[in-house]
Every structure is written in structure tokens, then in C-alpha cells.
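Removed from the display is one protein chain of the complex; every other protein chain stays in position.
The chains carry the letters A, B and C, assigned in the order they are written, with residues numbered from 1 in each.
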Amino acid sequence: MTLGTPLSLVVMNEDQRPKDYGNKTMDRYPRPSHADFTYLAKYGVKASSGGGRSSARETIARVAAGAVAEKVLRETYGVEIVAFVAKVGNIDICPETEEDPVRSGNTKFMELLQTITKEEVDQFLPVRCPDAEVCEKMTELITKLKDENNSTGGQVVCVVKNCPVGLGEPIFDKLEAVLAHAMLSIPATKSFEIGSGFSGTTMKGSDHNDPFVSAPKPKDVDMAASTSTSAIPRSLLKTRTNHSGGIQGGITNGEHIFFRVGFKPPATIGIDQFTATYDGSDEGVLAAKGRHDPCVVPRAVPIVEAMAALVILDALMIQQSRYSLRGLIQG
Amino acid sequence: MTLGTPLSLVVMNEDQRPKDYGNKTMDRYPRPSHADFTYLAKYGVKASSGGGRSSARETIARVAAGAVAEKVLRETYGVEIVAFVAKVGNIDICPETEEDPVRSGNTKFMELLQTITKEEVDQFLPVRCPDAEVCEKMTELITKLKDENNSTGGQVVCVVKNCPVGLGEPIFDKLEAVLAHAMLSIPATKSFEIGSGFSGTTMKGSDHNDPFVSAPKPKDVDMAASTSTSAIPRSLLKTRTNHSGGIQGGITNGEHIFFRVGFKPPATIGIDQFTATYDGSDEGVLAAKGRHDPCVVPRAVPIVEAMAALVILDALMIQQSRYSLRGLIQG
Amino acid sequence: MTLGTPLSLVVMNEDQRPKDYGNKTMDRYPRPSHADFTYLAKYGVKASSGGGRSSARETIARVAAGAVAEKVLRETYGVEIVAFVAKVGNIDICPETEEDPVRSGNTKFMELLQTITKEEVDQFLPVRCPDAEVCEKMTELITKLKDENNSTGGQVVCVVKNCPVGLGEPIFDKLEAVLAHAMLSIPATKSFEIGSGFSGTTMKGSDHNDPFVSAPKPKDVDMAASTSTSAIPRSLLKTRTNHSGGIQGGITNGEHIFFRVGFKPPATIGIDQFTATYDGSDEGVLAAKGRHDPCVVPRAVPIVEAMAALVILDALMIQQSRYSLRGLIQG
Partner (left out) sequence: MTLGTPLSLVVMNEDQRPKDYGNKTMDRYPRPSHADFTYLAKYGVKASSGGGRSSARETIARVAAGAVAEKVLRETYGVEIVAFVAKVGNIDICPETEEDPVRSGNTKFMELLQTITKEEVDQFLPVRCPDAEVCEKMTELITKLKDENNSTGGQVVCVVKNCPVGLGEPIFDKLEAVLAHAMLSIPATKSFEIGSGFSGTTMKGSDHNDPFVSAPKPKDVDMAASTSTSAIPRSLLKTRTNHSGGIQGGITNGEHIFFRVGFKPPATIGIDQFTATYDGSDEGVLAAKGRHDPCVVPRAVPIVEAMAALVILDALMIQQSRYSLRGLIQG
């Protein structure tokens, strides 16, 4: 999390008009695909204005905590977490094609994950897609949808680099399971995949298995973790491919962790919509007049990074404890 | 979980040959894409034979507990949980096409979810894909891969019917997040999507939003939940479409919950594979000779159902408590 | 929690003088029996003034949450939680004597628990000991200690009335275990006992066992819980004595729950004290000049009530869920 990111988050949000949500109509009609209806069903009470507690504004706390976690990860083990917008509507930074049906087997995509930095992503504000041409097309699409008072979804890819081996638990808290939990807890998300993901299900085992090779000696970096005896040592092996996405059996193998998160189109749009009254006694058209954001994906990038950092640091702290105590016994 | 299912699970597994795993070679070489390497990295010790604790055999306990949970769900609220194989390799019971790019908008697929039963799925043993023609093709593919000593992945779709409204928590434990956690904790899974999932990210908000309509009066069913004052009442609203997959704002809205889980091709294959020694000192070819299963997806069906049942019953117990106490205050 | 209680809490605290804590001396010397030293040992950083996060001021959040919990308990099952000061220094509202060595066998003490109300306790502000004569002596002692710039400890007794049967878990989360956890998490506490407590360890089993007797028909009270089918029913049995303190095998039996919490004398006193520098390089006398409270026990009363309410409501919600679902199955 660079200092620039939360600022941009604020900037993009500055045109807040909460009072637009206060109309009488909304007191009677739940907005389609919002949490209005389910919150009332669950709690028996209704927020007096807008989405209330279901607003994505709650994620600000996650981003704040994540910034601290990212700093600890970087300063101890040199872990870097970078997320970017990979898809908006049908515009894809690296589409699956017939020749390259699986992104984890796509050379260009895997190179992008190797080299991408936060600084690079932030050069493509506000859309945060690190490919000038694709970013331009995404901007056009978002602008067009804004003019149409409509919205679209998108996908964020996140890579976690330099993660120590041995993080994650073997059964219920496999690292990918906890990452999926964290990502699907972000508002508007509908899907998660790690490594080869859904498209990897079509591969043969002989192609999908990641062969182990001897790791090059770790290069000398200026951080404690490279020399301290209490640091979890870098792996002696690498894998030639990385369809596993850096996790095998729920536990990190030292390769880059990468995953993809899908966000649905925002439910708030500036178009008349059909709905019914809360009590089902009437049906009708709801004219929503509030502020709307045609695509939340660019703003989700720092949230995805933050949640990844919190998950990885938790797993690191657990394994660091095991590793340190083991060292004290053997020492 | 019908009584037939665990039996079939056992039947498919009866040709166990654990001693095949005990060869000397495997003591020195981690098998590619297994948990051999990461378990050693994490714990500093190695299982003496095969995958040990990382074996999917641990899921038998989940299936046993899930059977109890499914029974409670059915007998209290008539909840039915049905999973089936939707894809093996490239063979798909309902492929995304240019005309129907999103399955949650595909009439045939959504009707299948409405009508499918466990009994129907079990008529398509051992593959568990409820479409005779597609199932036949899947069987052929699996047979072919078995002959080639290779493997492939696949996808399981699960639907949870008649779930009461109000289940799930608003922030970190959104129901889809906990479901994703549970599903990604099943061995060999790489991906999860709910409702419109990844393909829904390309839709416009105006198409993706699920309009509310008045619900038909609940039909009289022969169960306590339909009459008891302590039962969470059925919703007064329905939605015309169900891109949300039965969950909005992390909380059930009473529509069917449906999700998809992707399984990678099994790592154990009967083909020589490149790998390196644990200590990175040598590289070479590992000749695995053990039993192998060319496609785990059919056997994953009851595991997916079991984990879904455990998640839903947990959420139901939490909401049942809130609802009952609220009733005692208002009464 | 009556509205009066938090107010009195504020009143008693109004003479705050935080700047007194800011002296240079305290930067070098940890105050004896404060958390200064252990916090530095744990976190490696020091609060810049006073006790910082270890201040009992954090309990205000517990009292706020407890007030809500107490309200829910009262309005659903008529549960009443009353705590009072039972001992200050050596002055005891009901001392253990040779004739009455165990308070749970002391008729007068057990009657007090039956009849005591929050309103009665609040008539004895600020000391909160519901016996005029004893309260007077306690006030004198506290005043004397204040003049001496010294402090003393004390004990709080808490009774939970009308608790439904079946609350608490059988093994690790026995209700008395969770209550002990909650009480020992209150600053300055050193001890906890339930029912017959420490002195009951000297009894014979034949005297300690609480004989069951038939319960009188529950009297008609004006609350939902007495009539609703989803309410946990009142017990058909009572016990003649209550050495168990309302909990048997970790689970409530419907009798009054009562327990005692011991608070050490406050560490902050207005007397010169011996200590050493944080680094152990020097020893010397620390002259603490800050505000001090000669006895915290009266102010602990609402905190004890609040923590009890949170524990009991948690246990009630868990059991209410089980009970309601069971009813839906059997119904």
C-alpha cells in the first residue's frame, strides 16, 4: 500500500451525495440486488439512509490495517503484494484464447506477474490496468457506461511475491481457502480462483504438474531475513511452471502466489428498475437518483491488496512461531 | 447425503494399494504438485508413506458430519442440497456460448438447478453428471486418460434449495465467503464462483440486477417449519432472475443458492515426471508407480454437499438464535 | 444495568488528572505492580503517559455492551443480574465463621442473594454494599486509607437470577470456566469462586450434594418466555441447597448462579515506593504523585454485572438455537 493509494481512494469518492438516498420511495421498495432486503430479513430493522452498514465504505478499515501488514511483510521477508485490474466488462488484459486457454500457461501473463510493481500500477490511475492500450479501452467503456447511467463488473489479479515456504494450514485453513474467504468478504465479489483456476480444470495432469528444479542460490538482499538464524530459510527448490499458484496442499511452496477475484457490476445504477414493496403487496418501478459508480474494480485494487496482506501476515506469524520454537529445541 | 453415497465412495476406493507409495525414490524426491515438499517445509518431518495427512481420505470425516447436518436442514426447513459434475476436462454439461455467455442467464441451466435431485444424480454413477449424453462422453474421456496413465480436472456445481432468508453475516463472514472457504479447503480445488460468477463480471448492472417480485403464498408442506411460530418465515418476495445466486450483501434472500467449484487434475499420474531432490542437490525423473485416479470430480460431489451442509447449518443456527430471541422480546 | 450506574461511574471518576502521570521519573522507573514493565517487555514500546491501554478505562466498552445484554436477558427470560460489594479490606458483609464456615450454607447470605435487587444496591452508593452498618465501616476504612495515601482490595459477589436450564458447554467451555475467564479479564482481579467455592472444598460430599426436589409450578409472569412455545421451559426440579451455584457439569440447572470475584488493592498509591530502572541498571525510590483511588471495588460492581451479562447471553443464544431447531424437528 503506497501512501498514494488511500489518497486516490478519497479523491474518487469525493462527490458523495448521501442525501440522495433519503427518498420516500426507497423506504417502501428494496433496491434490486442491494442488501436492503436481506438486511431487513436478517435484523428486522432498516437503515434510515442508503446502504448503511452494507456500504463498501467499511473497507476503509481493512485498507488501514492492511497497510501496516504490508509494511511488516516487506520489512521482514521482502514480501511484495501487487494487485491490478485485469478485466473490465469484456476488455481483458490477457484473454484466454484457443492457443492459450489457461493464463497460468501464458508466457506474457506470467512475465507480467514477475515484473509488475505497485508503482507501475499507480501510473495507470484511475483505472489501474498496467497496459496503456487496454487501460485506454477500459476508460472508454467506463465513461460510456457512466453516460448510459449503467455499470459493469470486472476482475482484479493479485500477486504475492517472495512469500516464505510453509505458510498455511493443512486441512480447513489451507492458505487458498483463507484467501478465498478474505476476498469473497469484499463487497460485490462473486468469484475467486488461484493459479490455473477454472481453466486449469481442462488440463491434463502431466501438463498441470509443476516440475521441481534446483533453486538458484538466493541473491543477497539487504534485509534481516536473509541472514538471521530465526528467519524461515528460502526454499532450495523452485518449480518450472506455476499452475499451483504458489500453494500446494494448502501450504506455500515459495513460488509467487497469484489469484483472481471477480466483481459483479454495481447494483446502484441511474436507470429505472422493476421491484416490489418489502411486504410483497405491490410491485412497481423504482427511480434511483443517487450517485453511482459505473465500475468499482479500480477502487477494489487496494482492498484486495490489503486483505491479502492480512491473510499472509496471519499465516506468517503462525509459521514463524513454529519455526522459531523448533530452532530453540534443535539448537 | 443418501445412504448410497458414502457406500459408492467406498466402492470407488476399494482398490487401495498403499504399499506402492513406499519406494525409496520417493524418500528423496518430492512428487510434483503434491504436498510432499510443502509439508516437509512446514513441519520439518516427512510422512513415511504416500501423502499421509494430506490425503483426501481425511474428507471422510467431513462427509460423515455433513450427513447429519443435511438431515437437520431437511427436517427443519426442507433444505435440499444437491451437487453434480458439471464439467470434466473440456466436456461441459452447459458450456458458456456467445449467445449464452453467463450460465446464470441460461434458461436450461437454471431449470436444471430447479429440478435436480440427489436421486437423479445418483442414477448417473459413477460420473454423477445428470445428462446421459454428456455423462457418456465424460466416461469415455476418463477411460481414455486412465489408459494413458494421465488425469484431468473438472467442475462441480452445487445448489442449496429452500434456504431460509437472513443466513450469513454482513462483513467478514458473508455466506459466500464462508462457502468459498469451505470449498477451497477440499483437496485439489482451485476456484469458486457463486451465482453469475466470473462470467457475470462482463454484464451490465441493468441486466445483472435481480428484480424483486411478490412471492406466491408458500405452499403447505408437511413440516414443522411451515407452521411453528419459532420458524423463520418464508420470504414475501422472490427475484425474477437469480444472478446473485441466492445471496445479497452476504445474506440469503430465499432464492436457491448455487455455486461452482473447480478441481485441478490429480497430481498422481502413471507417467515419468521431472523433479529434484528435496535438498536441491540433484534433479531427475521420478517414476511413480502407485494407484492413480484419472479424475476425482465424481467422488468430490458428496464432499461438496457435505461442506455446504455444514456451512449452511452453522449459519442457520446463528440466525435461528437471533430470530427466536427477537420473538421472545416482541411476543 | 440501571441508567444510574454508568452515571455514578462518571461521577466517581470526575477528578481526572492525567498530566500527573507525565513525570520524567516514570519514564525510567516502572511503577511496582503496574503493567508498565510487562507491557514494555511484551511490545517493546512504552505508553507516553500513565497506564495507557492497561488503564481500567477500557472497561467502559464492556459496561456499554453489557447494558444491552442485560436488557435482552431481562426482556426474554426475566434474567436479573445483581452484583454488590461483599468485602473491603477485612470488613465482610458475611464473614466465614467456625459455625458457618461455608457461605453457600449460610442462611442469611443465601437469603440476601434471593432478595437483593439493583435498586437496593444503588441505595448504598458510592460503596455499593447493601448493609447499612457494614457499608458505613467500609466507607470509614476507604476514607482512612485515602488519608494515608494507601489502598486496599475487596470482593464483589454477583448473582444471576432466573437463568434458563441448559446453558453452558460440557467440556472446555463449562459456564463457570467462561465466567471465570470473563471476571479475571477485569483489571485488578486475582480470584474467582462459584457456589461453595474454596471453603466448600472442606465439606463432605453428603453435605455438599444438592438434593433435587419437585419445583413449584412456575408463577405466571408477564413475559413472552412464560408462554411462547419457542422459549426454553422452566425446570421441573429445584434443589434444596445450592452449593453448586446454579451450575452442574458446566451447565445451568435453573438455580441462581452466584460467584465471588477478588480484587487486589490498587497499585497506584500516594506513597514513595522502591523500584528499579527498566534496564536494571539502577534501583531507587519512585514518588508517584498522580490521582489515586483507595479502593476500586465499588466501581467494579457494574463491570462484573456487564461481563456476567455478556457471558450468559452468549450461552443463552447458543442454547436457544439448539432448543429452537430441536422443536422444529420434533414438531
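Following the convention adopted for this analysis, contacts are C-beta pairs under 8 Å (C-beta built on N, C-alpha and C of every residue); 3 or more make two chains touch, one makes a residue touch a chain.
Values in this document were obtained by computation on a predicted structure and should not be read as measured data.
The undisplayed chain touches these shown chains across the complete complex, A, C. The set of subunit A residues touching the chain not shown comprises 72, 75-77, 223-225, 227-231, 316-318, 320-325, 327-331. In the full complex, subunit C touches the omitted chain through residues 29-30, 32-35, 37-39, 41-44, 53-54, 58, 87, 89-90, 145, 150-155, 165-166, 168, 170-174, 176-185, 187, 189-198, 200-206, 208-215, 235-237, 239-240, 243-245, 247-254, 260, 262-269, 271, 273-276, 278-283, 319, 322, 326.
Keep this in mind: only the chains that are shown with their structure count from here on.
Number of steps on the shortest path from subunit A to subunit C, with steps defined by chain touch: 2. Over half of the residue numbers at the interface between copies subunit A and subunit B are found on both sides, making the touching surfaces mostly the same.
One finds 45 Å separating the Cα centroids of subunit A and subunit C. Centre-to-centre spacing of subunit B and subunit C amounts to 47 Å, using the average Cα coordinate of each chain.
Once the centre of each chain is set as its mean CA position, subunit A and subunit B turn out to be 22 Å apart. Under the contact definition stated at the top, not a single residue of subunit C touches 2 or more other chains.
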